[in-house]
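A single protein chain has been removed from this complex, and every other one stays in its place.
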Amino acid sequence: MSMRKLIGFALLLMLVGAPAWSQNINAAGATFPYPIYSKWFDEYHKAHPNVQINYQSIGSGGGIRQLMDKTVDFGASDGPMTDEQLKQAGFKILHFPTVLGAAVPSYNIPGVTVELRFTPEALAGIYLGKITKWNDPAIAGANPGIKLPAEDIVVIHRSDGSGTTYIWTDYLSKISSEWASKVGRNTSVNWPVGLGGKGNEGVAGLLKQTPDSIGYVELIYAIQNTLSYGSVKNSADEFVKASLAGVSAAAAGAANAMPADFRVSITDAPGKAAYPISSFTWLLIPAQIQDAAKRNAIKDFLHWMLTTGQQYCEGLAYAKLPKEVVAKEEKAIAMIQ
Amino acid sequence: MRLLWRKTVNIVMLSLTGLCALIAVSVLFFILGYLVYHGGSDVNWDFFTKLPKPVGEAGGGMANAIVGSGKLLLLAAIFGIPVGILGGVYLSEFGGQAVPFVVRYTADLLNGVPSIVIGIFAYAVVVMPVHHFSTVAGGFALGVMMIPIVLRSTEEFLHSVPPSMREGAMALGASKWRTITSVVLPAASRGILTAALLALARVAGETAPLLFTAFGNRFWSPGWSQPIASLPVMIFTYAVGPYEDWHQQAWAAGLVLLGLVLVTNVVVRTVLSRRSSPQRP
Partner (left out) sequence: MATAPTTANAAGLSWGPRALIQKLRSGDEIARIVTLIFALVVVLLTALLVYQLWINSAQSRHRFGFSFFWSTTWDPVANQFGALTFVYGTLVTSALGLLIAVPLGLGAAIFLAELAPRRLSDNLTFLIDLLAAVPSVIYGLLGVFILVPLMRTEIQPTLKRAFGFTPFFRGPAYGIGFLTAGFVLAVMIVPFIISVSREVLLAVPNDQREAALALGATRWEATWKAVVPYARTGIMGSIFLALARALGETMAVTMVIGNNPTISSSLFSPGYSIAAVLANEFSEATGNLYLSALIELGLVLFLLTFILNGLARLLIILTTGRGTGVSIA
């Protein structure tokens, strides 16, 4: 180990870097919020020209790992860290929700241009491979009057580990005990059926190309790619189509029961207007930051994010944090020392 | 009769080879055409001079990624080309049976390692010890990928120099090393140059090794020990985003990358062909 340290140090010393007149902060993590994060860091940089926050979207798991390896100053993840991961990190890590997102069931059925309604049982059945045709009663029952073809359903899922998969499988695990025991929830699972697309855009691409297909993508990808997506029946038996309002409603429902460390799943949330496949996405900040300048910059950014930052969300199809959550987070910032 | 058959085979086979070449070249033109069509409009002065802008804002460019790719490739060339050429010289000119066999085999193995594994390796060796992403780490990863291509090709091209040239030089009293540097290497220089440029072209487009080493940067990266942006990583990030204008920027970046590789090729070849006059058999 020390030999490698020597080599590493020697290589770096040989080609030494330049002055740090600016505060350089490196961060890594989730791809889903990358558009809004890049907007935030850019706006923040305009307001504070000496702070450069360099965020790279290498994936939630990558973000967690880089944070644990201490190669970045903070991380970002679509799924909260597990207790086991927090213990493994060896130092205290705080979660700060930033925005909300939704995973939508998107489909491409030639001839069907209207919005379909999906029950939880239908979605679970399709992804378990038990419902194989579009005109299966489980799907047709919720969509009276719509002519569904007797074609095989082509199931599409994510091939790469992702927070979107985490949200989707988290939801399926909650509404289907068979899914929970057979497959479970994770950023990457052993899918019973289906083709794997790389990234949200890979799934969107496959959806567009493949007739009679169904897949899950982040709301913003469905909108940008003009994919058809359906409504989902929530815990209050209402069919809700994903929208910023529906996602915020899901978060508001969870706000009061929010644990102190903000690690909460809001899939299948209570409330009539709640969209059931919603989720927070978090920034992962170490509780202890040695470098005072860095610490202040990060804390200041968090304040900015909770106030000015939130106004950029809707323009990019992200749902804002509910007021109650914002208030709680403001208090939690003080925990960073 | 037999002659007619042979003549027919002659014409058919020769035309087939022409067809193969045509197919290969048309694929390239197709790709170039696609990139130009989809990204060409985005390649403007801004692209080369401005930093990236967040989504929704017009303008912005990839200036930092262009410079970044340049720096990374420079480092890769410094790490990879000398090792490859000198190693190839050993295998061809000095080696016996055993060592060259092992080295050749190993080089082929190294060549087959997925680029992401090379990235992980470089991460473990250069990034982890200092807990810091850096340009050097990225250059190292790319350099490692270049070595096998340059090494194997150098050896092949040195072998292809006829023994008569070596013997001629030695008959004049030149030492082995002198023979190599004045006669053999220049004779094989064309091929070696081709291999070096091919290796450089290959690593110019690699994304995976850079994700864990050079990391990426939205801003300028001074010096060599900071994370740095690069064209392939930008292409990857933008191509997998949801926005159409990001996709266009990705195509544009692909076009620029190819353009840079082309320019490098031309420059290096002209500079070096003016210096030496390779022997044509």
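As written, the chains take the letters A and B, and residue 1 is the first residue of each chain.
What we mean here is this: a contact is a pair of C-beta atoms (placed from the backbone, for glycine too) under 8 Å apart; a residue touches a chain by one contact, two chains touch by 3 or more.
The structure displayed is predicted, hence computed values, not measured ones.
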The listed residue (A:Ile58, A:Leu94, A:Ile167 or A:Ala251) that touches the chain absent from the view is A:Ile58
Given B:Ile149, B:Val183 or B:Ile228, the correct residue touching the omitted chain is B:Ile149
Chain A residues touching the chain left out here are 58-62, 64-65, 82, 84-85, 88, 152, 154, 159-162, 183-191, 194-198, 202, 205-206, 209-210
Against the hidden chain, chain B presents residues 6-7, 9-10, 13-14, 16-21, 23-25, 27-28, 31-32, 34-35, 82-83, 86-91, 93-97, 99-118, 120-121, 124-125, 144, 147-149, 151-153, 156-157, 159-162, 170, 175-178, 180, 190-191, 194-195, 197-198, 201-202, 204-208, 211, 231-232, 235-236, 239, 250-251, 254, 257-258, 261-262, 265, 281
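The rule we apply is simple: only the chains that are shown with their structure count from here on.
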For the pair chain A and chain B, the C-alpha centroid-to-centroid distance in angstrom is 37
The chain A residues in contact with chain B across the complex are 1, 4-5, 7-9, 11-12, 14-19, 24, 26, 28, 31, 34-35, 38-39, 41-43, 52, 54-58, 62, 69-71, 198-202, 204, 218, 220-221, 223-225, 315-316
Residue set of chain B touching chain A in the complex reads 53-56, 124-136, 140, 211-212, 215-219, 222-227, 237, 239-244
